[in-house]
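Supplied in structure tokens, the structure appears directly below.
Missing here is one protein chain; the remaining ones are kept as they sit in the complex.
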Amino acid sequence: MLSVAVIGYGYWGPNLVRNFASIKEARVAAVCDQRPERLESVRSLYPAVKTTTEYAEVLDDAGIDAIVIATPVSSHYALASAAFKAGKHVWLEKPMTAGAEEAVRLIAEARQARRLLHVDHTFIYTGAVRKIRELVAGGEIGDVYYYDSARVNLGLFQHDVNVIWDLAVHDLSIVDHVLGARPIGVSATGVAHVNGNHANIAYLTLFFKNSLIAHFHVNWLAPVKLRQTLIGGSKKMIVWDDLEPSEKVKVYDKGITLSDDDSVHKARIGYRSGDMWAPRIDATEALRDEAQHFAACVAAGKPTITDGYAGLRVVEIAEAATRSLDANGQMVRLELQKDAE
Amino acid sequence: MLSVAVIGYGYWGPNLVRNFASIKEARVAAVCDQRPERLESVRSLYPAVKTTTEYAEVLDDAGIDAIVIATPVSSHYALASAAFKAGKHVWLEKPMTAGAEEAVRLIAEARQARRLLHVDHTFIYTGAVRKIRELVAGGEIGDVYYYDSARVNLGLFQHDVNVIWDLAVHDLSIVDHVLGARPIGVSATGVAHVNGNHANIAYLTLFFKNSLIAHFHVNWLAPVKLRQTLIGGSKKMIVWDDLEPSEKVKVYDKGITLSDDDSVHKARIGYRSGDMWAPRIDATEALRDEAQHFAACVAAGKPTITDGYAGLRVVEIAEAATRSLDANGQMVRLELQKDAE
Amino acid sequence: MLSVAVIGYGYWGPNLVRNFASIKEARVAAVCDQRPERLESVRSLYPAVKTTTEYAEVLDDAGIDAIVIATPVSSHYALASAAFKAGKHVWLEKPMTAGAEEAVRLIAEARQARRLLHVDHTFIYTGAVRKIRELVAGGEIGDVYYYDSARVNLGLFQHDVNVIWDLAVHDLSIVDHVLGARPIGVSATGVAHVNGNHANIAYLTLFFKNSLIAHFHVNWLAPVKLRQTLIGGSKKMIVWDDLEPSEKVKVYDKGITLSDDDSVHKARIGYRSGDMWAPRIDATEALRDEAQHFAACVAAGKPTITDGYAGLRVVEIAEAATRSLDANGQMVRLELQKDAE
Partner (left out) sequence: MLSVAVIGYGYWGPNLVRNFASIKEARVAAVCDQRPERLESVRSLYPAVKTTTEYAEVLDDAGIDAIVIATPVSSHYALASAAFKAGKHVWLEKPMTAGAEEAVRLIAEARQARRLLHVDHTFIYTGAVRKIRELVAGGEIGDVYYYDSARVNLGLFQHDVNVIWDLAVHDLSIVDHVLGARPIGVSATGVAHVNGNHANIAYLTLFFKNSLIAHFHVNWLAPVKLRQTLIGGSKKMIVWDDLEPSEKVKVYDKGITLSDDDSVHKARIGYRSGDMWAPRIDATEALRDEAQHFAACVAAGKPTITDGYAGLRVVEIAEAATRSLDANGQMVRLELQKDAE
């Protein structure tokens, strides 16, 4: 049984502790946070879990196999690096690091330490994303034309990163996983509405080879919560509304048809409209499945499906997007490092 | 009573004829279209209306006061110019012209002919947009932070223009009217999924002075129809869903609050969530109100609220956006001509 | 080509005229209404249609084949009876008559005159109801357990009948057509909120043999418009929301499973939840299809699918439901006359 320590018990930490505590493949041995009142909260719910404000104590504990890091992103590299030095496996919250350089170094350090480096791209483990990937990979929707997402709500302004690093990172990880294609450039626009803060609204366009395009609208200052994705394909199209209690993913048998129109040497466009179908979506909590996957990969010595390379690919794009945003939308080319796999 | 001739009886022409026929301030004297089968359709519904395939006949008819032009945009300039020469008032469908240069010339020709030049930005005359403008102008939502719109559906691919000139022109005219501010630059991305065709999906960002930003998603290849607009303000926020049968406009008493946080010399952000309110929206058909407004302005010799200058402002941005789209999002600065008003 | 006269140009009359005018199988020869201002409205839209305030004129016109009656229900019997005497075919708006006795007499008079008697149960001709009937008849949903409908909105209080005769008649005709089963009793409750008026809110339960049950909520005084139907079956279940622009009919692969539980001699109930599927629904205007069906049946000398017997079955239940409503829900047994077919 995998013994984990969770570092950082803020917004996401409680979910990590709850899920690792509920699966039989792992146990939560310790929780570390610099705020004593947060540890108090851990103790009242989980009397058997050791709590500490000292990270070193956790690293020194030979009974702990893996470190689950849920702290602000600026601390990710240092905490993970120390964990590898101490011979621990690492689970890092998204975004993996504050920049690509740190990500590359962490991948190398994990390899050197022969330890697992996992990045928590939670959405990859949801029933909805698994179903969408299956539909795309199985050819059901044909060639993918575009991926369009709106991820907006009010709240949770982050102090250390802009909205791209917080919300768009979800979309970047999903697109990376679902489309299996690497963008060749990114254009981003956005603005900060609070003086001295990072951009709280941003729009990203990812350019791919061929005519595939992806676009994300991310916004911390919206009156309503939206989690809406459109995926257009040559055969079918998908609408994914993650806020729907059921029927999250709808597949539309709709599209255009092209026929030659000799008189003008142009394709004549027709429209096709058929049935809609909402496949049953597995409702298991994604984090639970992900925790089990992590424990199984540690046991087997195999990388998780959202490993350091997946984390790096996302960070590279977020970094480029931030540069584009600062340049009012000018495209930043992505010459992504080849996966070492 | 204003006597009008409608030129072009395709998709929008029937709506124009029906509305001009139904108001007592005007009558439809003639309909002109090059396709005899379209005129057949006019005659069966409106036996009293004269039909012709010859534009010259309409221009020569001294009984006709105004020409309503609903033809493809490439023909707008020539048809309107000839109308002014014949001493007619002109109602032009949106977009006003295929480029800013033509728009500038038409404005001059209208002035010289002392005739009215009206551009059919229909949305400006809807109850929803009138209410939103009232809320913004009245200070109800405070400083406007952003305007975000999704206008997507399947169908009506245009052959002569890209999706910006078709769908985004609506948003450009609404933003021009509602915000009363002129953008200083535009960044656009998009792609064509049909070989040899114009872009069928596009994303536009308009930059304004201060931190106001506007963004439009326009798409001819979407599985569902969306007409969804978010407007964020410092006091309140608006959600406008034009497909809602009633309650199209919702005003949310939501937002952020800022308080000084001396320890870090940064604003501390709080969140505020109050009631929602959906004002009753006038459900009169916009085109009917607009036709009456046009007739009244002709009678009074005064410009309509969507005159040639309004049309020009929209065309200038659409033109710049198309250039930005071709440059993968690089911002194109807008040095808009001063209104001659 | 069938030549029809439309009697009554109030709320529904214009739809009848428009549809009969638009099909090639029929023409509108005349419109009759006692209100001259309504006839004025006909003349401005249809200059070729003869208008009159005198019903006798229409009956005397040998060029007219069929009479389409869209007047208040209290006048239905007398108008239709006179039409049969004049040798005309008859299209009657729903409800067919003010009571079952009149309906029985009309059926006899139509037979004697050898003329067609059609009742306008428009919903039967919609794409949604046709699809639902196909699903039920094809065994797709298994045994039907219940049919539940809410048909509520604000407005159109009728002076001469209660809400059952106005709104529930739609549901009664749909159930008659879709389930193909005859209820054995009806229980109804309801109340009038305007002094001296008929009930404006009513609830009807239809009892069938076996455990099939149908229930309708009809209401003229609701803040929102609802047209929502649930159909539960042993295999699948249907949700029909007639206000959805597309995806009106959704088929859920959901239900219960029963297994023996010997310990308690009772069935153990399990739950099954699979995909949802929204078949494409034909969007043709129902009234247009119905007008064509009527014209074709007149030509062929065959009854329409909503003939006098269908009208009678609905009227019998509405009559019994009104009696039950007056008796605070006490069930009224239905000993329906056998169809003479």
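Just so it is clear, A, B and C label the chains in written order, and each chain counts residues from 1 on its own.
Throughout what follows, a contact is a pair of C-beta atoms (placed from the backbone, for glycine too) under 8 Å apart; a residue touches a chain by one contact, two chains touch by 3 or more.
As the structure is a computational prediction, the values presented were derived from the model and not from experiment.
Visitor: List the displayed chains that the omitted chain touches in the full complex.
Guide: Touched by the chain not displayed, across the whole complex: A, B, C.
Visitor: Consider the whole complex, including the chain that is not shown, and state which of C:Val49, C:Met237 or C:Val314 touches that chain.
Guide: Candidates C:Val49, C:Met237 or C:Val314; residue touching the omitted chain: C:Met237.
Visitor: Of the residues listed, C:Leu45, C:Ala82, C:Ala108 or C:Ile213, which one is in contact with the missing chain?
Guide: The missing chain is touched by C:Ile213.
Visitor: Which one, C:Pro95, C:Gly127 or C:Gly190, makes contact with the chain that was left out?
Guide: Within the whole complex, the residue contacting the unshown chain is C:Gly190.
Visitor: Which residue from C:Thr71, C:Thr205 or C:Gln292 sits in contact with the chain not drawn here?
Guide: C:Thr205
Visitor: Which of C:Ile269, C:Ala283 or C:Ala299 touches the chain that is not shown?
Guide: Only one of C:Ile269, C:Ala283 or C:Ala299 touches the chain omitted from view, namely C:Ile269.
Visitor: Any idea which of A:Lys85, A:Lys225 or A:Arg272 touches the chain not displayed?
Guide: A:Lys225
Visitor: Can you list, in ascending order, the chain B residues touching the missing chain?
Guide: Chain B touches the chain not shown through residues 246-247, 253, 273-280.
Visitor: Take the complete complex as the reference. Which residues in chain C touch the chain that isn't displayed?
Guide: Chain C touches the chain not shown through residues 145-146, 148, 150, 152, 154-155, 157, 159, 185, 187, 189-197, 201, 203, 205, 207, 211-213, 215, 217, 219, 221-224, 230, 232, 237-239, 250, 252, 254-256, 258, 266-267, 269, 271, 273, 324, 328-331.
Visitor: Could you please point out the chain A residues that touch the chain left off the display?
Guide: Residues 47-48, 225, 243, 245 of chain A touch the chain that is not shown.
Here is the rule we use: only the chains that are shown with their structure count from here on.
Visitor: So how far apart, in whole Å, are chain A and chain B when each is placed at the average of its C-alpha atoms?
Guide: Each chain's C-alpha centroid was found; their separation is 38 Å.
Visitor: At what distance in angstrom does the C-alpha mean of chain C lie from that of chain B?
Guide: 42
Visitor: Hey, what residues on chain B touch two or more of the other chains?
Guide: Not one residue in chain B touches at least two other chains.
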